[in-house]
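See below for the structure under consideration.
The complex appears here minus one protein chain, its other protein chains still in place.
Chain IDs A, B and C follow the sequence of writing; residue 1 opens each chain.
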Amino acid sequence: MQTSWIQFAPESASTVSGKVDALYFYLSGVTLFFTLLISGVIIFFVIKYRRRTPFEIPQPVAGSHRLEALWSVIPFLIAMSMFVWGAQIYFENSRPPKNANEIYVVGKQWMWKIQHSTGQREINELHVPAGRKIRLIMTSEDTIHDFFIPAFRIKADVLPGKYTTQWFEATKPGTYHLFCAEYCGMNHSGMIGSVVVMQPSDFDNWLSGNASQQSPAVAGQQLFQSLGCVSCHGANGEGGRGPTLAGLFGRKVFLTNGQTLVADEAYVRESIENPSAKVVNGFNPIMPTFQGQVTPEQLIQIMSFIKSLQVSGAQTPAATAPSPTVQAPGAKATPQPNRQ
Amino acid sequence: MKEFETFETPTAARVNYLNAEYGLKSWLLTKDHKRIALLYLGSISVFFFIGGLYALFIRLELLTPQGDLLSSTTYNKVFTQHGIIMIFFFLIPSIPATLGNFLVPMMIGAKDLAFPRINLLSWYIYLLGGIVTIWALLAGGVDTGWTFYAPYSTTFSNSYVVATGVGVFISGFSSILTGLNFIVTIHTMRAPGMTWFRLPLFIWSHYATSLIMILGTPVIAITILLLAFERISHVGIFDPANGGDPVLFQHLFWFYSHPAVYIMVLPAMGVTSELIANFSRKNVFGYKFVAFSSLAIAVFGFLVWGHHLFVASQSVYAGMIFSFLSFAVAIPSAIKVFNWTATLFKGSISYDTPMLYGLGFIGLFTVGGMTGLFLASLAVDVHVSDTYFVVAHFHYIMVGGTLLAYLGGLHYWWPKITGRMYPEGWGRFSALVVFVGFNLTFLPQFVAGYLGMPRRYHAYPPEFQVFNVLSTAGASVLGVGLIIPFVYLLWSMRYGKHAEANPWHLPGLEWRTSSPPPTENFFATPVVTWEAYEFAPPEEMQVIGKFREAGLEVTDAPIGGQP
Amino acid sequence: MSEHIVSLRVYVTIFLALMAGTALTVWAGLQDFPGQLNVIIAMTIAVVKATLVVLYFMHVRYSSRLIWVVFTSALFWLAILFTFTFSDYWTRGWFQI
Partner (left out) sequence: MAEGLAIEHEVSHPALQHHFENMEQQREAGALGMWVFLVTEIMFFGGMFLAYTLYRTQYPAAFASASNHLDLTLGAVNTVVLILSSFTMALAVYSAQLGRRRNQIICLLATITLGLTFLGIKAVEYHDKYEDSLIPGRLIPGRPFNPEVQEHGTPYDKHKLHLLPGATVKNVEMFYWIYFAMTGMHAIHMIIGVGLLSVILFFAWRGRYGPEYHNPVEISGLYWHFVDIIWIFLFPLLYLLGRHLEHL
């Protein structure tokens, strides 16, 4: 990465970086304008109205409501233009595209562990194809980190105990910096790496060249077996004593307490670590907690397995829709010893 | 009137607050707000030098890309301690506890603050907090960053987090007590005739600052306490293992710490208003707008804290609300900047040292504030958050803004505080050095930040070295520029020219008593019959003899002394 | 001195009202009201009790407007703290409501 010191922006290598730069240069322009305006006027006044005799007293100048209005409203309008522009780019980027490839990122002191959906693992390196949309699903094993790629103008904190995501579409092959941008302890400044953007064909070669590894979905399947999930959810997540898991992500889930939600990473994680917190309507809270038994990485693998499950034709809609026909022995009906 | 009425002590009985009593005990047990201000001035300067020493190490380490001077652990402690000391033990108390303490009663015509004992207590609390913190630093230091983010601080850090937290917690109470004292004083102790709109703007800005101190500081106190207990008990409410949310810590922390940045800048704005008006001998343009913008900043400043959480997994919608409000809160600042500029129009502007600092403040605050808008702009903040762009932004406001205003204020009121003049030539020279050094230090950091250099980095990719070399060079110039006033101010306390009661010939109440003032501030309770910044008409101003009649010592020197 | 002295009758009445409120809230806490009504009832009673203490025991009803402003400003700032923090959690999907 060649740099000369007249450079004012890092390389622009993603679909959003141009947009951010445009806004940045607009902001810089406005800043320059106001700084020059104010310092220019000050210098002008300071010279023009410098004190000439020791005891001169200038006439007081009355305030002006019109001027006050002027220099409140104009900056406000300019500020709003900045707000709308910035919020618009941000809002667009906050909604990941549907067809993105997913890559899993786990931060830990002080390295980045990355796994592609095809199974390749990398440490402190991320290989991605140019021109394809990539969505990162990130979590941390210890403290807060932050996955920052300056050339893509993206960054997001990576937190323990939950999943954050960000997405990008690289445009230009090359090697770019990857930084940890949230202070995380001793070797924070060493938690760096590189992002290698390749032509799609090169990337596919790279993938097949490293294909020996197990994909997270396969690893997840093994965990699904070994942890005994199969006993309730079936070998392919088709359901049984527990609800069907095929096609779970993005599906509306109805809970016993009358609430509904859309299943996402956070919900599935909670379902595994604290199953009785949100119980699916029509089921008993019999699922044991797996908190402490699965690492964040294994959780990701299980999720990836659940995502890979195909919805087979004959689904039991009763499992997810509130149906009056199913006799739902919900939480409230469970007999509990009375205290009084 | 039309020539400044004074409430001086008759020349025969020139006892002032400095020579009223002697001995260590008379200082350590004093209830005089002026002496307490000096106690604060001394201790704050010590902390500033400690913080500056840390800055020196930061800059030396960053001279080269490799982390070769300090180990990474040490470096992390150094910037953390730099931040903690500079923020909690220097900048937050700086102007309010020294200049504010000294001047709030004098400017409103009171004999003292409403609760003199609490005022003294606040200094002892500050000192205790400082000592606990220094002890923690000596015992092994702390490496969490000044923001103490959980869960790093609660679980992963191996440093003296609890002790430092306790130090900061304690010092918070000194800030609360100062704010409380100011609010009650300004409400109940104004001299007859001193209506709200006759108050100097310095008072308005301190009133606004005090609001933030009493409404915000308790929240950081409880937050740090919960954090400390979480660390001790190994579980808690910020801990994801218990279902807690680390981001809650960030919300609570910034609920105080964003408004706290206005604690740091509002008093500086008050000083600037005084400097600009008095050194151009003009009433402040749009007095009421400047006064109310202070209150607006204090109130709206509480609505924007989420702009520190744009990339911290805060929700998109909350991000947009906080971004919008951050832009909105910039408007009162803009109003101030424009009104100061307009105040200069058709003034009689002198180039005395305080004025140079005041003008410097306007320029650098504008740059710092405008770059705050970059950060408030969501898409840009995603890129520059936690980079050197942020570092440059806040140093522009805190060093270029507040520190400069603090120095300006110190020079301006130095004759009143000590009864001596500082050497004007040296003053102007060092103001210039500080200005140049400062810009050289922090301007390159904007560029480095946008290029992607993350903050809190002990070692960095070599392509950023250019900027860091410039920055370190600038810091050396800045350091020299700061040491000069330190030396000559100390020198002038003993050898400086004696100051008159009103060396700048200004109408403010604090100038209508002797320099240094008597313990009771005024020989008699003043009755205020004039507006703020009401200068005498030129004819009368020119008759030096009138000053003599009024009991003032007037030299024939031009105003402001000579270089 | 322009100080209002609250009569003994008022103090006793308020005290009895506070006691009644305490009894009521305990009783209500043991009933099974639908939805979030239990919370709403408990908090309403607490707010009423606190208001009585503030107005009469703490004499705010008879104090200057400044004291009113000071006190309500505390509640206002508390509201800021709650509203804006929850504006994040709400839209982050913490509460499914």
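In this section, contacts are C-beta pairs under 8 Å (C-beta built on N, C-alpha and C of every residue); 3 or more make two chains touch, one makes a residue touch a chain.
On a predicted model such as this, the values are computed, not experimentally measured, just so you know.
**Q** With touch defined as in the header, list the contact partners of the absent chain among those displayed.
**A** By the stated touch criterion, the chain not on view contacts A, B, C.
**Q** Decide which residue listed in B:27, B:229 or B:491 touches the omitted chain of the complex.
**A** Final answer for the missing-chain contact: B:229.
**Q** Can you work out which residue in B:140, B:243 or B:425 touches the chain that's missing from view?
**A** Considering all chains, including the one not shown, the answer is B:243.
**Q** Of A:32, A:73, A:262 or A:277, which sits in contact with the chain we cannot see?
**A** Hidden-chain contact among the options goes to A:277.
**Q** Counting contacts across the full complex, list the positions on chain A that touch the omitted chain.
**A** 274, 276-279, 285, 289, 291, 331-332, 334-340
**Q** Quickly run down the residues of chain B that touch the omitted chain.
**A** Given the touch definition above, chain B has residues 1, 5-8, 10, 110-116, 118, 176, 180-181, 183-185, 187-189, 192-193, 214-219, 221-223, 226, 229, 232-237, 241-245, 248, 252, 523-529, 550-551 touching the missing chain.
**Q** Suppose we count only contacts with the excluded chain; which residues of chain C make the list?
**A** Given the touch definition above, chain C has residues 1-3, 5-6, 8, 11, 14-15, 18-19, 22, 25-26, 29-33, 38-39, 42-43, 45-46, 49-50, 53-54, 56-58, 63-64, 66-67, 70-71, 73-75, 77-78, 81-82, 85-86, 89, 94-95 touching the missing chain.
The rule is short, and it goes like this: only the chains that are shown with their structure count from here on.
**Q** Take the average of all CA coordinates in chain A, do the same for chain B, and state the distance between these two points in whole angstrom.
**A** Comparing mean C-alpha positions, chain B is 38 Å from chain A.
**Q** Mind checking the centre-to-centre distance between chain A and chain C? Centres are C-alpha means, answer in whole Å.
**A** From the centre of chain A to the centre of chain C is 40 Å.
**Q** Quick check on chain B: which residues sit in contact with 2+ other chains?
**A** Counting only residues that touch two or more other chains, chain B contributes 247, 313, 316.
**Q** Would you please write down the residue numbers of chain A that are in contact with two or more other chains?
**A** Chain A, residues with two or more chain partners: not present.
**Q** If you look only at chain B, which of its residues touch chain C in the complex?
**A** Chain B residues touching chain C: 187, 215, 219, 247-248, 251, 255, 302-303, 305-306, 309, 313-318, 321-322.
**Q** Quick check: in the complex, which residue numbers of chain A touch chain B?
**A** Going by the criterion above, the answer is residues 1, 3, 5, 7-10, 16, 19-20, 23-24, 27, 30-31, 34-35, 38-39, 41-42, 45-46, 49-52, 54-61, 63-64, 67-68, 71-72, 75-76, 79-80, 82-83, 85-91, 93-94, 109, 142-144, 146, 148, 150-151, 153-157, 159-162, 164, 177, 179-190, 192, 274.
**Q** For chain B, which residues are in contact with chain A within the complex?
**A** 67, 72-73, 76, 143-145, 149, 151-152, 155-157, 240-241, 243, 246-247, 280-283, 285-289, 311-313, 316, 319-320, 323-324, 327-328, 330-331, 334-335, 337-339, 341-342, 344-351, 359, 362-363, 366-367, 370-371, 373-374, 376-383, 385-387, 447, 450-452, 454, 456-461, 463, 466-467, 505, 534-538, 541-542, 544, 558-559
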